[in-house]
Structures are given as C-alpha cells and as structure tokens.
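What follows is a single structure, written as structure tokens, with notes after it.
In this view, the complex is presented without one of its protein chains, the others remaining in place.
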Amino acid sequence: MKQIYLDHAATTQLDEAVLKKMMPYMRDYYGNPSSIYTIGRESKRAIEEARDIVASCFNCKNSEIYFTSCGTESDNWAIKGVCAFNKNKGKHIITSNIEHHAVLDTFLYMKKQGYEITVVPVEKNGIIDPLKIEKEIRKDTILISVMFANNEIGTIQPIAEIGSIARKNNIIFHTDAVQAAGTIPIDVKEMNIDLMSISAHKFYGPKGVGALYIRRGIMIDNLFHGGGQERTRRAATENISGIIGLAEALKLSLENMDYNNNHIKKIRDAVKRGIEQKIPYIIYNGDPSQRLVNNINFCFRFIEGEALILMLDFKGISASSGSACTSGSLDPSHVLLALGLPHEIAHGSLRLTFGRDSSMEDVDYIVDSIAQVVDRLRQMSPLYETFVKEQG
Amino acid sequence: MKQIYLDHAATTQLDEAVLKKMMPYMRDYYGNPSSIYTIGRESKRAIEEARDIVASCFNCKNSEIYFTSCGTESDNWAIKGVCAFNKNKGKHIITSNIEHHAVLDTFLYMKKQGYEITVVPVEKNGIIDPLKIEKEIRKDTILISVMFANNEIGTIQPIAEIGSIARKNNIIFHTDAVQAAGTIPIDVKEMNIDLMSISAHKFYGPKGVGALYIRRGIMIDNLFHGGGQERTRRAATENISGIIGLAEALKLSLENMDYNNNHIKKIRDAVKRGIEQKIPYIIYNGDPSQRLVNNINFCFRFIEGEALILMLDFKGISASSGSACTSGSLDPSHVLLALGLPHEIAHGSLRLTFGRDSSMEDVDYIVDSIAQVVDRLRQMSPLYETFVKEQG
Amino acid sequence: MYSNKVMDHFSNPRNVGELADANAVGEVGNAKCGDIMKIYMKIEDNVIKNVSFKTFGCGAAIATSSMATELVKGKSIEDALSLTNKAVMEALDGLPPVKVHCSVLAEEAIKAAINNYKKSIGEQVTEDEYTCNSCCHNKKCE
Partner (left out) sequence: MYSNKVMDHFSNPRNVGELADANAVGEVGNAKCGDIMKIYMKIEDNVIKNVSFKTFGCGAAIATSSMATELVKGKSIEDALSLTNKAVMEALDGLPPVKVHCSVLAEEAIKAAINNYKKSIGEQVTEDEYTCNSCCHNKKCE
C-alpha cells in the first residue's frame, strides 16, 4: 500500500543530499575535534564551517551558535541557564500557554525551584497578544519565552514585537523556533531575539542534533558542564556528522524555502478545502492565515483522535492528534484547550502536516480516506447517535 | 603517508557493521517513536530492542537504561539529578580528584549552587583507596561519584568496593564508565552501581549518543524536561539511528572483548617496552597492571606535550597529551598533577591509546618515531641542556 | 503497542451499532475523558440473545467493547454479570497499562445494561457509581 506521511511536524525524513554530506564524517573524519592532530583539526574545521552556515541563515555571528543534541536540550538550556544565571536579579519568568512541553514543563520545573511563572493565554485563534505579555512584566522579570510557531496548530507568533518589548524592558527573550526554522525566514537581529532553539530533524536533517543561538553578551549558566567544547559553553565530544547534517539541511531548506512553501501550501489548501466540503461538524483550529504553510488542524466532533489516527494508518496515512490517548497524558492537548475547546471536542483532533515529499496527486485519496474514517467512527459513536436524534 | 591512530580514548572510528545497522534508521524508519502509526511504532520497537541489548550487556532491566546524547549528559544528569532530588536530605557529595571534567566541573558547579563537595585524592598510582572515601561519608552525604576507568592514565578503580560502601551507607553511587564500557565486563548489580554513564563513540559507536543506567528505585530530577520520552525521564525526540548504533556497538564490543583486549594488550605492551628501552628520563604514569589494556601514559622529561603531538602528527601518528597547551587550560592535566607530578614534568606527557585497528606491524615505527621526536625536542630544550651540563 | 487481537477487534469490531429491538441499554464513561461506551442488549429468558455497542473512544475502547459484547453474547445474565475486566483483557491478549481502564469501562458497561434491564422488570439492583469511576482520568473529571 502507498504510504503517505503527513506528520512532518513530528519529524521529517533525512534528506538524501544531507546524508551524503554527513557520510564522510561518520566514516572517515572521525577525529575528536578537540585534538590537535590532523584528523582532529579536520573535524574542527568542518564544525566551524557548519557554524558559519547556520549563523548566516539567521543573520548572526558564528560565535553566537552553539550546537546541542536537540530542540529539547536547547529549550532547557536557555530557560534553566537564564534562571540560574539571573537568580539574584529576579525570579519571574513569562511564557505562553501553547508552548511545547520542552518549554512548558521546564517552566513548571522552575516553578518548583522557587521561580514565579506567568503563563499568558493566547487568543481564540492561537495567537498571543504582545500587549498581554507586556502587562505581565515586573521589576523582577528575567525571561520571556514564546515559541515562534506552534507545533500543533501551526500559528505563528508576533516574535519581533515580543522581542522589542523584551528588549525595551531589558529582559532576555527566548524563542523556541523548532517548528519555524527552515520554513520561515528568521533574522535574529531584526527580531530582537536573544536566545533561539532549533532542532535538525524538523527540517530534513538528522535526529539528535539541535542548536541554541545565544546573542553576544547574553550570559546563561551551562546545562552540560565538562570539557571546553563549544567555546566552553556546552561540553561533550561533538556529534560531528550530526552538526554537518544540521547545517546542510538548514542551508538547503533556506535555499528552497519559497519553492517548497508554495508546493506545500497548495497541497495543504487543497486538502483543507476537501475536508471542509466533505465532512460536516468540524472545527478548524488556529488562525487560518497567520500559520505555517504545512499545517492543518481540525476537530471532528463525536469521535476520538487515537482511533482516527489508527484507522488512517490502515489506509497508509501517517497523521497525528492531540487526543489524550495519543499524547500519553490524561488530558487532550493543552494547545487545543488553550483555544477554548471543550475536552470532548479536543479529543477528536487531527493534525496533518505536509512536507516536500507530499504530492498533489494524493489529495483526493487523503480527503476521501479521512472522510471515510470519520464517518465510520461517527457511525460507532454514541455521541453522534445522540446528536443526530436531537437534531430530529 | 600511513596514518596510525593512537587516540582511541578520545574517540573511535564508527564500526562499519554498526553503521550498516544504523543506515535503515537514518533513511527509512524515520518515524517519530512517540507516534502511534506504523512507522512510528517501528522506530519505537527498534529502540526497545536496543534497550534490551544494552540492559543485557550490564545485567540490568531494560527499564533501567535511559538513552542520552553523550557521556557528558549522562554525568551531568546523574549528578545534578541526584543533587536536586535529594537537596532536602543532604547537600554533601563526594568524588575523586582524577574524574573527567564532565564530573569534576559538574561538582564544581554544584559547589557554586551551595552543595558541599569532597574531592578524595587518589594514591600515587592513580587508584583511589575506598577507605579514604568511606572516611569522608557524613550524615548528609547524598552521592558518591567515582569513575570506572580513567581516560588519561587508564587506571581502573575499585568500583565494586566503593559501590558496597555506598550501598551500606545508603548513599547513591554513580560511576562514569565512559572509558570502561566495551572494554571491561560490567555487572551493575554485582558492583552495587546505582547510576552509570556510557558514551557510544568510545566503543566504535556513533558520536552524539550515550546512556545512563538508573537503578530501579533511584529517584533523580530530570535534566531534560519536555515530552514523555524515555518513560518521562528524558524528553526529546529520540536519536533512533544513534540508539541503534550504541546498542550494536556495545554488543559487538562485548562479543569480541577477550579477543580485542588480547590483541590490543600485546601491541600496547610491545610499544611500552620499546619506549622504555629506547628513551631515557621517562616516567610511566598510572598503575602498571590495574589499568585499561589499551592505555600507555608517559612523561618525557624536558619537553612539552603539544610540540610532541604535533611532531608525531607529521609522522602520521595521532596521539594526545595532558599538557596545558593541548588541554586548552592553563595547567597541565589535573590527573597527572593528582599523581604528584610537578607541573614541568606533567607538561611533557604522552598518552597512547590503542584500538582494534592497531597493528603489531606498526610497533617499531611507533617506537622509533617517538624516540626521534623526543630526541629532537630535547635537543631544542634549554631544560635538557641544563640537565646534561649538570650531569657533567 | 496493541496486540494483534486488539487490532483485529478495533479494525473489525463485532456487534457494532444500535440494536433495534434492545430491551436494555447501559452507558458509562464521560466524553470529557474521551471514552463513552453504550451497550444495547436484547434479553430473553434471562439470556442475552443479542448485544451490540457504540463507543466514543480510542482503539482500546472500541476493541474492549467489541470483545466484551462477544463474551456475553448468548450468556445468561448471571454469567454476564460475572464478566471481569481481566477476562476482557485476557481475551484480547492484554492491553497497555494506560489502557486498562478501557477494559474496566467495558465490564461496567455490560453491568449497566443488565442493571437497566433488571430495573425495567422491577428487580432491585445495587447501583454502582459508574461515571468515570474506573477511568484512569477520574482525577480530572468533575
């Protein structure tokens, strides 16, 4: 059966061109970059070249890019690092209520450590009002962390505005750009970003490598103490092939951004239209325009998301849901609840995230499959039965 | 020119068989293991298989193995995690003075955070006396961290004894087994180990992946907060191919341990004999028998290590030194100083660490090259000049 | 994640739908938690002649409903009342720990339907509190 992967927000397939670039660094140039002999220096050189590439993609200096093992590490490092370094200055930190768990759970952890956290709610369209953040700023606020683009509903946040509010108030601003990097042009200078997290596997790079942008002059505690790697700020023998892969994948993403985004948006919009035409009782989640071009998020009333995902899988379609069952938690996704959706509706969400490898040819099959599965599950659903009877 | 790699303690070349095992997980099985559709489940299954393998290598349960991004992360997680979780129980932690920086610098960081640290000195042979650790135990001691085998001088510590002292006193025991794993059989149960760090690239696995063994019942704070991966103890999308690679590399290392160790030891001993015969005014560092089979560490008096390493590199030999210049710090290696060596002698150290790919055929070339380089540098050295004149 | 049996009963659920001539209906669960099971029965001479279900819920919820209906079909009321969630799980070759509550829900749905029947014929029943009691989410339910 044909496999149609529609979960690019979860992870993407490693680009063959990126893999090709990585291979020599998995095989031949294995020298420890901290070593002073030739094969060590070759690794070092390759890493610094990769750093140059990443820096040029975000309009910053290479000395402001630090390689990490993933988006989660970057987020944890940024938040814990700012908190630890500034604990004598203040203990108040601000975030939004639709952050990824890597930010949200780190905030909750900091709360347990005695920091005060303010979680600013987004509007009904999944976008935060920068003024609401500004209002929460206090004398002892040391950090604002707001994601660039949301992983579930794709909404893009007004980062430059939030950045300038933070800068004006002399507060460090971190953005989790894990979903944005490679899809949206990012200029850290213009956007007043102090710290920014990215993760390679979200833009066709390898898993297990990420980066944190740390603006020059921003001081944060280390998360990894140890050797002198990454200019003494992030210890550990470097994941050379991973770093090469991250840089190459980012470069390719930026080079082909317009083309890919157009391609993806066309397919996304066609699937969205198809679903809206064929399936009643649905709710489209998140702002329809201020969102990532690859993201659709619907709630289908009267059904539950895990069952939906599994049945789509039978049809060769890989997708995701914010239902409690798929998130492994007790509640449906906090992002959907943040939009004001009731639990029972949030349980029935479907996220489709398209990618470069998505094809216009599959649109009808995707729409038909979803319509069939939704219908089948509704036929099984006592909620739907009740609803239909009530409608008369 | 022939390249002879003698820095296996710094890192090893990825085994081709391991790479082969990893490739499908870099290319085809890219699904996010947290997803419930088929390709996500395939990733999950592969990771759990890898976990089974690692667990069987150390005689523990698969649920006691947590994958990380490197040895440094494992060390940081273990130490910071224990400290944070037990801060109300006590704030005293104990380690040795020859730990890797990933442990030592983390201890120093904890000191800054208000923990009391005791750094127990090793004996002149680079081995710690367990009784000296026992003496330092206090009511508020919450952690003992002692490395399994040292990365510079290869000395193997009496881990089982220290483990039983810790267990008896109800103190958590962590060991950094980054240099030991794959070379020494490790039974975490028998050795009373509560937490153990390993790193794949030290045993012919990929860079950027490690593991932490956490004994069932040992509670520690997370280092990475976020998603529910690794049974909610270590968030982040899994580095699937890295994890597969770690497990395969560890398995192969254990399967071939005796053969490889014999092979390596023969070469190591021949090089050691050659050096001792050909070069005067040298000091052999670390216990000669209670040490890793792959390690030689000499100090050559009157010369400096960086120059030595660079000149060996001209001859195609990759080696390392504990000189200040190569360590990037102001002082020569703390490990060599811990043995009681004066600074000027410690600056002239050479570490050779052999591996599977080392060959008996190269022994003469290695010994001759070192003898030539040492002689050349001594001819340039004003210290040697003075020494010779003083000898009359 | 799920056993083959679970996947079979999920992808091809038995006894699904409304039962036109049902004389007993039981519903348990809570939409907020993401699980509602509704069981329809046609009971004659103390025997469950026919049974069907409708379920709003995850794969395990649907599979346990399907299996539970299979297990009680043709059984006497007494036998059906002795159905345990463990029996449902075993018949499905197990469930992941986080899904065990689905089997509890299935057991309770069967009981609820039978109690509904008993009440309809004037028998006394000792009513349990079903709604979400067994659900792993119960801390979250009001």
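Labels for the chains are A, B and C, by order of writing; each one numbers its residues from 1.
We take it that contacts are C-beta pairs under 8 Å (C-beta built on N, C-alpha and C of every residue); 3 or more make two chains touch, one makes a residue touch a chain.
From a predicted model like this one, the values you see are computed outputs, not experimental measurements.
Residue-wise, the contact with the chain that is not shown comes from B:332, picked out of B:182, B:332 or B:355.
Annotation: of A:36, A:103 or A:117, A:36 touches the absent chain (contact as defined above). Residues touching the missing chain, restricted to chain B, are 302-307, 310-311, 314, 323-325, 328, 330-332, 342-344, 347, 379-385 (touch as defined at the top).
One rule holds in what follows: only the chains that are shown with their structure count from here on.
The most centrally placed chain, judged by C-alpha centroids, is A. A straight line joining the Cα centres of chain B and chain C is 56 Å long.
Centre-to-centre separation of chain A and chain B, using mean CA positions: 34 Å.
Work out the mean CA point of chain A and of chain C, and you get 39 Å between them. Contact with two or more other chains is made by residues 36 of chain B.
For chain C, residues touching at least two other chains: there are none.
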